[in-house]
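In what follows, a structure is listed as structure tokens, so that the remarks can point back to it.
Omission of a single protein chain aside, the complex is shown with its protein chains in their original locations.
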Amino acid sequence: MAAGASSMPSVSERAPPAGPQRDRLIAGFAALAIAIHILEAALPSPLPGVKPGLANVITVVVLLRWGWGVAAWVAGLRVLAGSLLVGTFLSPTFILSASGAAAALLALWLAQRLGGRWLGATGYSVCAALAHMGTQVLVAWQLFIPHPAILKLAPFLLTAALVFGIVSGVIAAVVVDKLEAGPEAARA
Amino acid sequence: MRPTAPRAWLRMAALCLAALGLAGCGPGAQESATQHRFMAMGTLVDVTVYGVPAEDAEAAAREVEQLFHALHRAWQPQGDGALGRFNAALASDPAAAPPDPDLGALIAEANRLAQATGGLFDPTLGALVQLWGFGSAERLPAAPPPPEAVAAWLQQRPLQFDLGGFAKGVAVDRAIALLRARGIEHAIVNAGGDLRAIGRKGDRPWRIGIRAPRDPAGVLAALETAGDEAVFTSGDYERWFEYDGRRYHHILDPRSGYPTTGLVSVTVLHSNAGLADAAATALMVAGPEAWPTVAAALGIEAVMVVDADGGIQLTQAMQPRIWFTDEAYGAQARVRSLP
Partner (left out) sequence: MKPLRPADLVVIVAAALLVGASWAALWSGGGPAEYAEISAPGTVPQRLALSSDAVVEIAGRLGASVIEVRAGRVRFNESPCVGRQCVHAGWLSRSGQVAACLPNGVVVEVGGGRREFDAVSF
């Protein structure tokens, strides 16, 4: 079923504007991602260091607009700069957010390969969110707290990740729409 | 060139199925352990075996059952088994010798443990146990013995052996040895709540629960064990009766002639089940303050005790092993260091 394909150009067909405007936008998103990362660091979590991955909104927006390579760059920058700014560089929190981000990127790459034609922002976002949370729980369980109680928490966290994924997917879709409407609208 | 829609949907479906499949092979190990249950030594014995075909496990478990029956007959304080005859001989001649070498070795080891615990573990309480009426597995006493009788016992101290706080541990050790001789490397022998576990359950360790002293259906704490370890618990809830509003249980204090007070349960971990059995008994007698000294004297490192108010104490070696089912237990648990 190729519904939607006619009204929505796929990722590869749309040529984003090149040049300094593009770079500024990307830098802007990276900054936003870092800001979200820092905000998230202030949120309490049932498992210390495990975060819902709200910054994945940015990753998905960048993915849809400029491709996986740029998304990976932005995510990597977010994790690195974010942790340096919050002061958790190389700490367990850093390992958790790095592995979460890496897993999310891998999931996005797979999703793009397998269903890039048909997936929208929400589908990507859910894949990224579940991969992010699932990996964080696994890493926390294996490396930091090998306690059976962690596994009891996992379903709660995965459910939350699913919900966050759907919500951030919708947000990402709205943002991408505004971006495509034109740079002036994006600033609004 | 657009991939045909059906083929790509197929790939998506495959991905979903793979994901679900992975979710299925979660942390839960397949339940391929076999369990055999029988009554022996006045209690329920469970033999759990993993990693061996069912018929072999069943055959080995039956051998363990026979072993338990044989040891029970031999080590019963009364009757015509080895210990029964020895006790009868001692009644007329306190210098009598044990009739067979196996019993002799057992008695010698029991005496050694008695010395090490300063008499808190005492294998010679046979007459006192009879006096209280805890000797029978079928019946429980209705009332405590008259105080004069207990005083008389304290004074005379007739030499009669009762290996109740030790024999079960030795039996469990021998049962494990028997299973190993049959090529079984992963098993649990649980004799009425006193158990020894060897190996593991497939890709995960054995999970052992520790019962809450006042709640027969509740579990206070859990631990995991892999390799070779005995978990022995002594409690004031195993055999007891109530009289005139007071509870009298079967673990007797050799110093007073009456049931111990202060602790409601003791859990000991050690690779030697006989030692763990004697230690659990001795620590119940030692009480909530003095137990660390006795544990150290026996070379026991991992202990958890529950006192009459529900307070939990444990050793440092025990703390990382134990996972309390209720956070509140863990929060109030007190760590005692061993001298």
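Letters are used for the chains, namely A and B, taken in the order the chains are written, and counting of residues starts over at 1 for each.
The rule is short, and it goes like this: a contact is a pair of C-beta atoms (placed from the backbone, for glycine too) under 8 Å apart; a residue touches a chain by one contact, two chains touch by 3 or more.
Here the structure is a predicted model, which means the values were calculated and not measured.
K.L.:
Check each of B:76, B:130, B:160 or B:233 against the chain that is not shown and name the one that touches it.
P.N.:
Missing-chain contact among the listed residues: B:233.
K.L.:
Going by the contact rule already stated, which one of B:39, B:54, B:154 or B:328 would touch the omitted chain in the full complex?
P.N.:
Hidden-chain contact among the options goes to B:39.
K.L.:
Per the definition of touch given earlier, which of B:188, B:278 or B:318 contacts the omitted chain?
P.N.:
The missing chain is touched by B:188.
K.L.:
Touching the absent chain in the whole complex: find that residue among B:222, B:290 or B:338.
P.N.:
The missing chain is touched by B:222.
K.L.:
Name every residue on subunit B in touch with the hidden partner chain.
P.N.:
Contacting residues on subunit B, toward the hidden partner: 12, 15-16, 19-20, 23-24, 26-28, 31, 33, 37, 39, 42-44, 46, 48, 137-140, 142, 188, 190, 192-195, 197, 201, 206-211, 216-217, 219, 222, 231-233, 235, 237-241, 267.
K.L.:
Name every residue on subunit A in touch with the hidden partner chain.
P.N.:
Within subunit A, the residues touching the omitted chain are 1, 3-4, 7-8, 64, 111, 115, 118-123, 126-127, 130, 151-152, 154-155, 158-159, 162, 165-166, 169-170, 173-174, 176-177, 180.
Just so it is clear, only the chains that are shown with their structure count from here on.
K.L.:
Quick one: report the Å distance separating subunit A from subunit B, using the average Cα coordinate of each chain.
P.N.:
53
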